[in-house]
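With one protein chain held back, the other chains of the complex are shown just where they sit.
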Amino acid sequence: MNHTVYLSFNTKKKIDIINITNQVNRAISDSKVKDGLVLVNPMHITAAVIINDNESGLHQDYLRVLEKLVPYYADYRHNDTGEDNAAAHIWRQLIGHQVVMPITNGKLDLGTWEQIFYFEFDGQRQKRVLVKIIGDQ
Amino acid sequence: MNHTVYLSFNTKKKIDIINITNQVNRAISDSKVKDGLVLVNPMHITAAVIINDNESGLHQDYLRVLEKLVPYYADYRHNDTGEDNAAAHIWRQLIGHQVVMPITNGKLDLGTWEQIFYFEFDGQRQKRVLVKIIGDQ
Partner (left out) sequence: MNHTVYLSFNTKKKIDIINITNQVNRAISDSKVKDGLVLVNPMHITAAVIINDNESGLHQDYLRVLEKLVPYYADYRHNDTGEDNAAAHIWRQLIGHQVVMPITNGKLDLGTWEQIFYFEFDGQRQKRVLVKIIGDQ
């Protein structure tokens, strides 16, 4: 039996990083799936879900590199439509926008430092992340 | 029952972006899968499949950023082999080359603005995209 959960986020800051590993493990536990795959996909196109290290210095480095490569406030055609978030759309593609992770023995099968993060690049409003679990109970 | 479809593209332009959301939804409908996952993977390594906004200004922004970061015509070792598409190989890695998307109630479970796009970076010839659907009917 598959299992689908919709997580909700509304960050106080426009750009923010949230560790969602526990929320994904809770969804897996609720699904009763013991072995399979979990897709974690942001339903908004100015956000990303990635796997990396739970280290705040590294998180600053990610944001500084993205700002250097693709400055948030610069000249973008998308922003001619009245938006100001073109860079957020691009950042989420560069950083890797979604993850599929393994489930073994009823939980995320992670390496020592692997954690799942939600990267918000245009926050301060309601956003959703879809968690779809498939596998054997 | 799984279901596999091979989509074909032959773009008139060397670099092009095509909305393939309807083609993926048609494959899901044909599969009769009601809940599961769909992998959309280009079978050529100078193309990408991504999720983003159906807005032409943003599509221009993507291509302008890729050209700025990795100029299409520059000095690449791969092009010493007689090819001219090294940058196309690199662009598709930077932008995110494949997607896995959720199927709920027999169709793509998308956020309001999520659409699936085929990004061709070395076109004007036959290319294929594999769509593999797994889940419960």
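The chains carry the letters A and B, assigned in the order they are written, with residues numbered from 1 in each.
Note that a contact is a pair of C-beta atoms (placed from the backbone, for glycine too) under 8 Å apart; a residue touches a chain by one contact, two chains touch by 3 or more.
Remember, predicted model here, so these are calculated numbers, not experimental data.
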item	value
Candidate in contact with the missing chain, chosen from A:10, A:29, A:81 or A:104	A:104
Residue in contact with the excluded chain [from B:14, B:64, B:78 or B:107]	B:78
Hidden partner interface residues of subunit B, rising order	1-2, 4, 37, 39, 41-45, 69-70, 76-81, 86, 89-90, 93-94, 96-98, 100, 128, 130, 132, 134
Interface residues of subunit A (partner: the chain not displayed)	35-37, 50-53, 55-58, 60-62, 64-65, 69, 94-96, 99-102, 104, 109-114, 134-136
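The criterion applied here is as follows: only the chains that are shown with their structure count from here on.
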item	value
Geometric centre distance via CA averages, subunit B-subunit A, whole Å	20
